[in-house]
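Complex shown without one protein chain; remaining protein chains in place.
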Amino acid sequence: MSEPVLEARDLLKDYVTRDAKLQRRTARAVDGVSFQIGEQETFGVVGESGCGKSTIGRVLLKLYEATGGEILLFGENVAPLSERRFRGHRRKLQMVFQDPQAAFDPMSSIRSSLREYAELRGLRRRAEQDALIERTVEEVGLPPELIDRKPSEVSGGQLQRLNVARCLLVEPKVLFLDEPTASLDVSIRGQIVNLLLDRQESDHLSYLLVSHDLRVVYAMAHRVAVMYLGQFVEVGTRDQVYERARHPYTRGLLDAADLDEPRRDSSSVRLAGEISDEVMALPGCRLMPRCPFAEESCESPQELLQVEEGHLVRCWKAVEQPGDMGLPVTLTKKGEAREEAGKMIVE
Amino acid sequence: MSTMPAHETRPSSEEGDLLDMGDPLAEGDLLDMDTPLAEGDLLDVDDPYEDEDFPPLLRVSDLAVGFSGGKRSTHPLTPLQGVNLSVEEGSAVALVGESGSGKSLTASAVMGMLPAGAEVLRGSVSFEGEEILGASEKHMRELRGSRLAIMFQNPRASLNPVLTVGGQIAEVIRVHEDVKRKESRERAVDLLEQMGIPNPGRRAKDYVHQYSGGMAQRAALAMALSCRPRLLIADEPTTGLDATLQQQVLELVVEQVSERQASLLLITHDIGIVGRTCEQMAVMYAGRVMESGPVEEVLGDPANPYTAELIKSYATVRHGRMNSIPGVVPTLRGPLVECAFADRCPKADEECREGVPALRELGGQRGSDERKVACVKA
Partner (left out) sequence: MSAATLLRVLARAGGSSARLGRRIACAPSFLVLAVIILVALIGPEFVRDPEGLNAGPSLSPPSGDFWFGTDKFGFDIFARVIHAARLDLTVGFSAAAIAVIIGMPLGALAAMRGGKFDSLLLRVSESLQAFPTLLLAMGIVAALDTRVVALGMRIVFLILIIALVNIPVYLRLTRSAVLPIVNSDFVLASRCAGKRDLSILRRRVIPNVLQVVFAQFSVNVAWAIQILAALSFIGLGVPLPTAEWGAMVRDGASYTIYGQWWVAVFPGLAILVTVLTLNLMADRVRYGK
């Protein structure tokens, strides 16, 4: 990979909330996340609702202050910069919001929301701003007269295109896509995905794509991270994660999502039980209460270990005894063949 | 317009007082309403159930619903344009379609809970062989509490935030059965346990906001099942849950419903979950059913181009671009005059614009006689 465009090192984010009695509570939403994104690359993050996906992106955009870690934008650490100093970097890094309806001020016209971005681009005169806005809106395949409407008068799919257009106004280098299709119908999901793919090619954009829709991530991402309760549990290229998943959580997710035909064969993994806050406090693997393979050794802290070039897994068992988990032969960290294809023992 | 089903064929007609309910549709006020939809050309479009002796548990035929939209509005909305649907005793039926196609509205019409401003323009809904469209609110309330239950998309909306979860389930049980407070509480805890809620005794004393999303969904299911319904309508019961929890909840719904020998009408826009949960399905678009039949046949060999496009846009693309249906779901104002999908359909031609295709039996070698399709090209 060439020089990374965006890099996160050991990102931490604690939310401080107050309960009804105004008692302080801290919740760690992102717990030591690291990754790099190269030019024109899409890095996908999948994981269930509430695992901290959106938080990663919002911290990168400095909408929320990081609790710890470094954010390198073209090699410069922007984490410690004040809001004023960071403003100069805002043009490089933008975000597409999950819910297009919520991302536009309901009281103002769409044009007024787009103008803010044209201003960031450095255009002072109204006429210049409008010309740019209309051109960009046409580029994403919409009639320019739409922009004089209120957000509520435009369909969800159109609004999501406008959401993308708004970012493109400033010619960004990196886009954080926060569930860009989650609030859209499956039938128009493809329209947005294809638009994003086209723009990536023509504008050499890098994407940080966050989604719980495994299909969208499959169609767009080059590399994928699977997140569970604030941590990455598996990272790899798209094919490593989708075709050769090792972590039980990834496998449970893939199975439940039924990407192709329903798979009910012996290699499927059923995760039982709920996600609870209590497991965040445990030192060991956070999947333990739900994992069918859990055993005593899982109670010690789990590190991200390499199973093959670029493929990391946070589960000692998937690395050392994959056969016991119904996985085929594998290489250990040291790179030597360890085991014959194990007998499938699950279900 | 459908004939009133014979009362003798009603599966459970013990309660005599229900028998002498007049045919609500005969009361005229619904029929001679001065709406564009009441015009004759549409009325004879379809009634595929004309000559059936044994009516299914639920049958919706030619249901049309509109919104008058206030005095000043010149464009009344007509989101349902003649829905035909039936749910057999003990079966699980999926109702799929894009957002805005009228799935939820159909469910509310069945439950007798249409939103304010909505009017039934024509059609009939029969449950257990008895016409319930236009039945009295009192009667519908009785039905809703006992043999007809609905589970909403947002579980937190169907549970009362200021009562404990166990308390409100126990209350429903007490309303329906003559049991003591203590017994109803125990039954509620049992029910929560059956739904797989860990530590049900303690959890029954919690409030909904103390439940996680998946648990709230289970509690809502327990609530819906507490009155032992014959038919459970589940309106998008798993949106907002991640795939692993979604699967757990869906399996639970199906399992609990079949254990009670009840029927399920599952409303969803995710055709991916249909195959795992239901035997029959109906595909809805712009207020009409475009195709219905056994799930494997419909998904395996779609007869209506809309179904085919929907399946295509759902399919995972292994490399490259994703599929989508160009255009958007139309907003319906007034009666349809052509196939509603014609503007987006790859197979559309003049013939499709000559009238609204009726939902007819597919016939031929393609599948069983349960398959119906509304498309001139099929």
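Here the chain labels run A and B in written order, and each chain numbers its own residues starting at 1.
Keep in mind that, in the parts below, a residue touches a chain if its C-beta (ideal position, glycine included) is under 8 Å from a C-beta of that chain, and two chains touch if they have at least 3 such contacts.
What you see is a predicted model, and the numbers here were worked out from it, not measured in a lab.
Of the chains on view, those touched by the hidden chain across the whole complex are A. Checked against the hidden chain, the listed residues A:33, A:56, A:73 or A:95 yield one contact partner: A:95. Here the missing chain is touched by one residue of A:34, A:49 or A:113, and it is A:113.
When the missing chain is restored to the complex, the residue among A:111, A:166, A:189 or A:251 that touches it is A:166.
Within the whole complex, the absent chain has one touching residue among A:6, A:46 or A:61, and that is A:61. The chain not displayed touches subunit A at residues 18, 22, 58, 61, 63, 87, 90, 94-95, 97-99, 102-108, 112-113, 116-117, 119-120, 166, 170.
Rule of thumb we're sticking to: only the chains that are shown with their structure count from here on.
In whole angstrom, the spacing between the mean C-alpha positions of subunit A and subunit B is 35. Listed in rising order, the residues of subunit B touching subunit A in the complex are 98-99, 198, 212-215, 240-248, 269-272, 275-276, 309-310, 313-314, 316-318, 320-326, 328-329. If you check the complex, the residues on subunit A that touch subunit B are 47-49, 155-157, 185-191, 193-194, 197, 212, 214-216, 218-219, 252-253, 256-260, 262, 271-276.
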